[in-house]
Structures are given as C-alpha cells and as structure tokens.
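Worksheet: the structure to be examined is printed underneath.
All protein chains but one are shown in place.
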Amino acid sequence: MTQTLTPDVKRRLYHGMLLVRRTEERIQANYHLREMRSPPHLYMGHEAAAAGVCATLRGDDMVFPYYRSHGWYLAKGGDLGAMMAELFGRATGCSRGWGGSMHLIDVAAGVYGTSAIVGGTVSHAAGVALTFQMRGGDSVAVVSFGDGATEEGVFHETLNFASLRKLPLLFVCENNLYATNTHIRDRQAQTEIWRHAERYGIPGRRLDGNDVVAVWHAAAEAVARARRGEGPSLLELETYRYFEHCGINEDLDLGYRTAEELSAWRARDPLASGRRLVSDGEAKEMEAEIAARIDRAFEQARSAPWPTADFQEAAR
Amino acid sequence: MTQTLTPDVKRRLYHGMLLVRRTEERIQANYHLREMRSPPHLYMGHEAAAAGVCATLRGDDMVFPYYRSHGWYLAKGGDLGAMMAELFGRATGCSRGWGGSMHLIDVAAGVYGTSAIVGGTVSHAAGVALTFQMRGGDSVAVVSFGDGATEEGVFHETLNFASLRKLPLLFVCENNLYATNTHIRDRQAQTEIWRHAERYGIPGRRLDGNDVVAVWHAAAEAVARARRGEGPSLLELETYRYFEHCGINEDLDLGYRTAEELSAWRARDPLASGRRLVSDGEAKEMEAEIAARIDRAFEQARSAPWPTADFQEAAR
Amino acid sequence: MKMKFREAVRDATLLAMDRDPSVFLIGVGIIDPRAVWGTLSGALEKYGPERVVEGPLSENALTGMCVGAATMGMRPLLVHHRVDFLLLTMDQIINHAAKWAPMFGRQQTVPMVVRGVVGRGWGNGPQHTQSHHALFSHAPHLKCVVPTTPKDAKGLLLAALQDDEPVIYIEHRWFHEDEGEVPSEFYTTPLGQAAVVRTGRDVTLVGVGPMVAESLKAAQSLEQEGISAEVIDVRTLHPLDSATIIKSVAKTGRLVVSDSDWRPCGIASEVVARVAEEILDSLKARPVRVTWPDSAVPSSQAIESVFYPGAKDIHAAAVTACDKTRATGSVESTVKPFEGPF
Partner (left out) sequence: MKMKFREAVRDATLLAMDRDPSVFLIGVGIIDPRAVWGTLSGALEKYGPERVVEGPLSENALTGMCVGAATMGMRPLLVHHRVDFLLLTMDQIINHAAKWAPMFGRQQTVPMVVRGVVGRGWGNGPQHTQSHHALFSHAPHLKCVVPTTPKDAKGLLLAALQDDEPVIYIEHRWFHEDEGEVPSEFYTTPLGQAAVVRTGRDVTLVGVGPMVAESLKAAQSLEQEGISAEVIDVRTLHPLDSATIIKSVAKTGRLVVSDSDWRPCGIASEVVARVAEEILDSLKARPVRVTWPDSAVPSSQAIESVFYPGAKDIHAAAVTACDKTRATGSVESTVKPFEGPF
C-alpha cells in the first residue's frame, strides 16, 4: 500500500517544516533573555528530514529523535506548548521541567524521549520495535541520529539485531557532515553511511535530505515495508545545520567550516524548495496560524508555574 | 617483499600446528587430575589459523589472541613452560599465576595479554598499532577473535579507526560457526564476516582457515601491506572447534551441533592436510622433540613453587 | 518444597512468564542447551524464541532494547553469564534505564531486571569473578539485590519482575547447588528489606552474598567465646534497609559488616556510615568491615584461597569488637570449590 502525494500530504510536508523553522527562529530571537536555560541544538537546515519522514507515519508509530530534537518532536505532532514550557523549565513542560531542550518527550503523539548521549536511543528504538512485533499489529518505530552516531558501536549492534529479527524499524541518519565541529572525513574511513545497512542485508539509500518530497517517498516505501513485516530499512539523508552545534549563533568565526559551504547549503534550503508544495494563500495562512501558536506557546510558557521538587534529605 | 614458501616455512607451519595440538592433547589427558584449575578453551581444530599467520611474523610483531589463547601463544613462540606453569597456577607461570588459561602473555615473544571479555583486546591491538606508527619502524599488530566478537560494537569502532589512520594492523576472525553453543545463524543477520572490512575500505577476505598454506599466503600479503604503511586488512578464517566451548570434553550430547558436522570438519583436519608439508622423518623428529618439551613443561610446572600474595588487610 | 537455588531461579522465571505475558527473556547464550546453569531450562521449549530472545554478543544494545521495551510496558529479564559483562552496559543502565523516569517527569517507568552471575571459583580470575554490586548501589532510580537462599532467590526475582524501576539481580553461582525450603506458589520477597537470619545480643554481623553464610558460621563459633551474635542478610543493597540494621546495632552496640566485594565506596562502607551517622552513641566498639583486599581476584588456587575473607575473619573481628582477647581461630570458612570449568 504505497502512499500518494496528495495535496493534503503536500500541505503536511510544508507545514511540518515551517512549524519547526518558525519555532526555532523564535527560540533564537528570545534566547538572550536567559529564560530558556538549557543547551539548544537547533535543527534549522534539517527540516525536510523530520517533516518528510513524519508525514508517512501514523499516530501509533513512534519516533526516536536525538538531542537535536525540536524538529522531530514538532513534525510528529508533539505538543508545542509543552515543548516551549520545557525549554522555559516549567512544570507544564513536556518533561515537567526535568529534561530541558535535550530531553523532549510526547508519548501520546508518538515521540519517544530523547537522550543527550550520542547513539543513546538507537537501541531503545529496536526494543520498542521488538515490542510492536511481540504484540502484533503493524506499528513502526523510526529512529533518527547524526552521522557521528554511526561511529558508536551500538549502532552496528542494533543494525544486526534489527535485521536478524526483521524488526519494524526505520533508521534515519541525518548526515550534516559534522559531529560538533569535526568533519566526517576526520572521523570516518568511508563516509557512505548508507552502506552500513547493506552489510546487514538491510535496504539502505542515500538521498538529498533537503528534498522533502524525496524524503517522503523514500520513507513511505521503508515504512510500508516495515508494516508488512519485512524488516528494517535505513535512509541516509544528506543535509546541513545552519547554526552552531549547540547554541543560537552562527559560528563561521571558528573556522572549521567555510562561509561558501554554508551559503551553498543555504541555497538548497528545504523550506525554499518546499514552498512550491502549497499555494501562496496556503502559505500565508500557515504562517499566520503558526505565528499565533508560537505566540501562545511562549506566553503560556512564560507564565507557567515552576516545578517544585521535594528532595527528601536535600536540606541536610 | 613477498615471502616465499621455503622448506623452512613449511616446517614452521607444521611444527606450529603440531606443538599446539600435542600440548592441548596433553592438557586434555591430564585435566582430570585437577591440577590445572582454570577454564580451558581448547584451540584444537583451529591450529592452521595461529600457525599460518604467526609464520609470517617477526619477533617484534605483536599478536593479540583471545581467551582461546593456547594456539597463538605457542605459535608466536610463547614460552611453553611458562604457559603450563600458568595453567598449573604456579609462580613461574607466564602471568605469575594470576591469570590462568584465559590470560596468557609473553611480551618478549610478541604475545600480548589475553582477555576473558569477548572483543576485549581488539581495541588494544589498535592502540599498539598506533604506537608502532607513532614510533616509526614497521612492526605489525595482529588481533585474533571469534565470529561472536564481531557482534560487539567495539569491533566496528576499531575497524573504522584502524582504516582512518591506516594502522599496521591485521584483523583475523576465526569463524568456527558458534559462540559458545549458539550458531552464527541465530546471531548474525548476514554471516559473511569479511564484508565488514570492505565497508571501511579495508581489504577483506574469507578463506579456508584449515588450509595452513592458504592462511600463510593471505597473511603474508596482509602483513606486507601493513609493513608498507598501507593500513589494515582482515582475514576471515573458516574453521571449527572440536571440543566443547570451554572444557576438555566432546559435547555432542548437548545437541546444538551434529555428529555429522563435527566429523565433516574432522575430515578437513589442518594437521592431517598439513602433514604433507614435511617429510616423514621430519614429522617424527618433531613429534619426539615436542613430546620431550611437553614432558619437561609438565614436570617443571608440577614442581614449581606456588605464588604467594601479601594482601595487606586480607586478614581483617 | 525442597529446591536448589538454581531451581528456585528457574521456578521464579517460569512463574513470572506464565502469569505475566509482558515478561520476556533476553540475553547472550540463553538458548544454549545448558540454559545458564539450568536456571532457564524449559523456558525456550515452553515459550519459544519470541519470548526467549537470543541476543547476539551485543550487551550494550541488548540493554538499551530492554529500556525501550520496558518503557512500553514490557518486563524484560536480561541475563548475563557474568556480572563483569555488565560493565559494557553501564551507559544504558545508569545514563538511560535509571534516568528515564525522572528525566521525563515520571511519565514512564522502566520495569526491567538484569541478572548477572558471579563466577567465583575454579580459577576464573580477575575478569570473571567480580560482583560490583556497589557500582549498582550508588546512582538513584536503580535497585540492586543479592539473594543468598533459594527462597529469596525466587522471592526477590519475582519482586524485581514486578517492580517499576530497573533492578540489578546479582547471583552467586556459588549458591546454585544450595538446597532449601521454597514455597511452590507465587510470592515475593519485598525489595528494600533486610532479613535478621539469627538473633543475638552482643554483636551484629551484617553480611552480603556469600558473607551471610560466613557470618552464620562465625556466629556459631562465637558462641564458644560466649558471644551471642545477631546476623543480618542485607538482601537488597539499594535501597538499603538501614532501619533493620540500625535497630539491631542499637541493641548489640557492635557491628561487623562483611561484603563479597571491594572495600572503598562499597556496601560495607555505606552500612558503617549510616550506623555512625544515626546511632553513634550506641556503638560500644569500633565497627569493622571485612571485605576483599585491595586487589584484583587472582586465578591460582594458592592465592585465591588467601584472597577471600571468611568466617575466620568475621569471628576475629567480632571477638575484638567484644573486647575478648582470645580468639579461637578454629573456625574455617564454608568454602566449597566450584567444580565446573565454565
């Protein structure tokens, strides 16, 4: 049962990207106020990945974002208000103020909790996929991670097990060329990440991660395969992060990447190319709706109560 | 500079295998006396691997056996007397009685210490290869491990780093189809282990691990490559263990493998096929020389002093 | 009914699987016909490879998979042939399993159990004999138990499999052949409760794992010195049941804690610290810790036999604590060499 790129899907794709972009821009603009006190790993530049994949998923499917988490959380339908409240450290936050930006969760929306340990949730996704399989049904788990995470042994361990047991699991690698500020060439002997999948008999593909329609098509196929019980797939999405690894600024001053590289990727902006998916009127409407939602989310977050904690013995 | 299969090399190949076989047969025959109190992982069946590879190495090259360690230790020239003393738990043991069968070492002979943790020394070998590289010179490190070890994340992490830095390192996987009593089919999605190397741009090959000459040829090529500074290689040697995973007995009663499988492999015994490498006279001489050495090693081990340890506070 | 320790572990496992479809087994080598020293015999036959999940040699990933499954309401029981292998999984145990509930404001629980076997004996050496229960008793949101009797082996495993926090279950192979009375029905030994296994007046002997038997043996021999010893089996190391220990020491005024692990930052230290902190004034003598010496566990029988402390050391410590000058020294520890080579 392949999915078709209906106008509805197109809207969903563009809307998903736009929601992430505008939310993070607002975070960026407000960050200096020092109200959001946890380390933000901005997703901007990657939006097509989360939006493209999530548009193929159902509510009962579960995504496993990593600490660069805002994108998947929102694209999968996570509660925006609860996310902002979490960044503001409030009791109404999606993690009750305990997690901060690196640890978002919205189980009801199918967003699993995120880890600040690189590769930390790759095996969690396999455990959840195993659970789906044990329980019957055809839900699918989708785990996303960076190029750096593929250097962790656990990634390979999980590929093997997932293939062995034909788990309903989609591996999504968002290859943005860097792990923090180190280029993939300085870390990996061979940089075609998708080929790791091949080794385990898992269908793997590398594609333009900024082309949201291409991502959607590839993900739809992989998800359908997983639903049919035929096992895991892997997509390597080539993309790029616009801002510093962690924080809200540009970081060209550090010198680890060039202005040319950044602008070449900016020219391939997923939102710019994705804009054609909707009409001008639709786009305008979305902008307004999203802006209003963000306004509300920030307002509510700002005025939400602080969490309290009763650490028995804390006072000793 | 390729090596040639001189009569001398042939003798070394057969002698290496024979020394391991006869030593382990003696261990087996004496084990019931309860003088050797540590868990023995017999190498019998695998002899061509250690003997074939070690015959390509120099004294300053370093091998990294795993807990199934007797074979590599002896083939690389480790001290037989010190090994037997170690199995007897004596102060004169190669590890002073602290290690037992799973932890042999003979640094002078180029045998690095062995670990009881599967995959434990794979990264050690890379660290030593890195040291060789940093210090200049052209020594090579050779790490051996079972098929099961390739399921550990650290194996993949190490492949990547070794290739990235072009380390003078040879990976030798002794694929005997089982990890303890679980078949590789129940553990690995794709069982062509050598292909992992390919993924990292490392030359990899699978070959008959019971053909000592084939092993020698392949290892000679890989070692020469490493010496030239061209980086690591991987050999997957197909072989088989004759006795139980750990201990001295046959284990067909357990039912995890069949008598047919065992006898098919016995028919491919590396010593039987390797016998042609030397003349009848040479073989006879070797048998006598080896038997005498083993006699001596057992005798000396038996009468060697026990270790003592001054555990400060032990008595509290 | 009479059951061996290994049978009690098996009994609990099969009972839990029977009662609760969310319980499943996973681990390296668990479909091995030897079935982890028989502790899982019959599970594969009864529940099939879907609920007896053979793991590749990928301990780290297997642990993370248990975290994933547990947060979805499953109750995985992850089995390791040696505790030492758990060191490969500390990131998943401490950074993930233990953090998942608090880190997300307690929206999920992580009901998973990790069983690790201590391989003491037959020269297993430095890497196959560690217990490391202290490492699992330090970070919050993680429990750790060490059963010492067949009855508790069953009761603690069933309790662990019902608990909503991750539980590390440290199992001494040493006990496998021990026989004892074990109720055949379902029951739990509550987590977080120590057991007073012998009552006495003059000194409290607190033991962990194999040191409980050593303490009991010492208690017997102490009778000949005119010393009446109370013996406590800690059973749950984290959270520690201070109340039971404190109550006993408040009565006896003397404390000897023996642990089958290293001393620094160990359970023995924790017990002594709590007692000193809470009832210093009741202490009539210096508390004493009897623990492993500051050394790796050696392989050779000649030094292994000197390495492990036993009843003799506990006896001597108690005699000193009770201000008797004379120690018989006649008591020998209950050492029974492990006979299997594996």
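Should a chain be cited, it is by its letter among A, B and C, assigned in written order, with residues numbered from 1 in that chain.
The definition used in the following text is that a contact is a pair of C-beta atoms (placed from the backbone, for glycine too) under 8 Å apart; a residue touches a chain by one contact, two chains touch by 3 or more.
Bear in mind the structure is a predicted one, so any value in this text is a computation, not a measurement.
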Check your understanding: Wait, the hidden chain, what does it touch out of the ones we have here?
Key -> A, B, C
Check your understanding: Among C:Arg19, C:Lys46 or C:His138, which residue is in contact with the omitted chain in the full complex?
Key -> C:His138
Study note, to complete from the structure: Given A:Trp98, A:Phe132 or A:Trp265, the residue that touches the chain left out of view is A:Trp98
Check your understanding: So which of C:Glu177, C:Glu223, C:Asp294 or C:Glu332 would be touching the chain we can't see?
Key -> C:Asp294
Practice item. Give the residue, chosen from A:Ser69, A:Gln188, A:Asn210 or A:Thr239, that touches the chain omitted from the document. Key: A:Gln188
Check your understanding: Taking the entire complex into account, which one of B:Val20, B:Leu42, B:Ala109 or B:Ala125 touches the absent chain?
Key -> B:Ala125
Check your understanding: Can you list where chain C touches the absent chain?
Key -> 60, 84-85, 87-88, 90-91, 94-95, 98-99, 102-103, 125-127, 130, 132, 134-135, 137-141, 238-240, 262, 264-270, 272-273, 275-278, 280-281, 283, 285-289, 294-296, 298
**Study point:** Positions on chain A where the hidden chain makes contact
**Key:** 37-40, 89-90, 93, 95, 97-103, 115-120, 148-149, 151-153, 179-182, 186-188, 245-248, 254-256, 306-309, 311-316
Practice item. Mind listing the chain B residues that contact the chain we can't see here? Key: 93-99, 103, 105, 107, 112-113, 115, 117, 120-131, 134, 153-154, 157-158, 160-161, 164-165, 307
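In the analysis below, only the chains that are shown with their structure count from here on.
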Revision key, fill the gap. A correct list of chains touching both chain A and chain C reads B
Revision key, fill the gap. Busiest interface, judged by C-beta pairs in contact, is B-C
Practice item. Take the average of all CA coordinates in chain A, do the same for chain C, and state the distance between these two points in whole angstrom. Key: 41
**Study point:** Centroid distance [mean C-alpha coordinates] between chain B and chain A, Å
**Key:** 46
Check your understanding: Which parts of chain A, given as residue numbers and ranges, touch two or more other chains?
Key -> 153-154, 157, 160-161, 164
Review point. So which stretches of chain C touch two or more other chains?
Key: 56, 58, 60-61
